[in-house]
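What follows is part of the complex, with its chains left where they were.
Labels run A and B following the written order; every chain starts at residue 1.
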Amino acid sequence: MKVIYFGKIADVTKKTVEEIELQDKNVKSLITFLNEKYAINLSEMQIAVNQNLVSKSELLELKDTDEVAILSAFAGG
Amino acid sequence: MKKKKTVFIEGQITSSFIGNAIAKHQTKTQIGAHNIFLGQVRKDKIEDKTVKAIDFSCYQEMADQKLDIIREETFEKYDLTCMHIYHSLGKVEVGEVCLFVFVSAPHRPQVYEATEYIVNRVKEEVPIFGKEIFEDASYQWKTNV
């Protein structure tokens, strides 16, 4: 599954895109992965699936065709 | 097919760009009131450091979608003749403009509130990221609170 990183997240992961293999393809296990690999806390990230923010407590399934993006806090304007 | 709007501008939004945008609306003779919001990069002091510039980036596909929704819902909510939103990408120095929201209507009552509504939604919903670069070249990630 391809995951893209933006803002501070990309700064921490030191990449803007990554191919990730999860046992359970859902939001929860993606968060766990990011926390374990990069020590990114839940409060520092937002998750967008196909350009829409999703709840971080959801067990939403992720498909390989989904565009999954990990975003830091918005700072426009 | 709807014409794709250019929203993102590389670097600062210049005063001549803003002047031109105003001039272009003089042929729309049903307009009686314009309201314009400009976001300018402030020379903030954070502890002992001073902001020199903000380096903006965005998640473009999502940003374009969110901006389309904001535009559509603003037109539904307020009686406007036209509206435009421009945001900088890349480096914008202190004193330079990075956000330009431009609302026009036949009469004035709703233009102020419509502008405020758009600015708030842009800040809250559009995936734009900003690195505050300090005078000593260190940086921190800006957050809209």
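Some points to look at:
Assume a contact is a pair of C-beta atoms (placed from the backbone, for glycine too) under 8 Å apart; a residue touches a chain by one contact, two chains touch by 3 or more.
Note that the structure is a prediction, hence the values are computed from the model and not measured.
For the assembly as a whole, chain copy numbers read A x2, B x2.
Note that only the chains that are shown with their structure count from here on.
Those residues of chain A whose C-beta lies close enough to touch chain B in the complex are 4, 6-8, 11, 48, 51-52, 67, 69, 71-77.
Partner chain A is touched in their complex by these residues of chain B: 39, 54, 56-59, 61-62, 65-66, 87, 98-99, 119, 122-130, 141-144.
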